[in-house]
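One structure below.
Removed: one protein chain of the complex. Kept in place: all other protein chains.
Moving on to subunit A:
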């Protein structure tokens, strides 16, 4: 099981801030495809991946990164701090 977290408008579109996902996805991109296939709200959130960032165990990562050993995946828009 992987903890999947959503922030900002990704969270709003999916309607959840956190869930546990049973997945055999090898990479982040594979996990995204699994989620998109579930329901329209996931497809809407991940429609434009250029607008989505990902962190694996709280470190920024790329969509082709492997998920082996990862416990926490987070999806969110580009950051706007400061």
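The working rule: contacts are C-beta pairs under 8 Å (C-beta built on N, C-alpha and C of every residue); 3 or more make two chains touch, one makes a residue touch a chain; residues count from 1.
Quick note on the criterion: contacts and distances are computed from a predicted model.
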{"item": "Chain excluded from display, named as in UniProt, from \"Glycine betaine/proline transport system ATP-binding protein\", \"Molybdopterin synthase catalytic subunit\", \"4-azaleucine resistance transporter AzlC\" or \"ABC transmembrane type-1 domain-containing protein\"", "value": "\"Molybdopterin synthase catalytic subunit\""}
{"item": "Where the unshown chain meets subunit A, residue by residue", "value": "5, 7-9, 55, 58-60, 74, 76-82"}
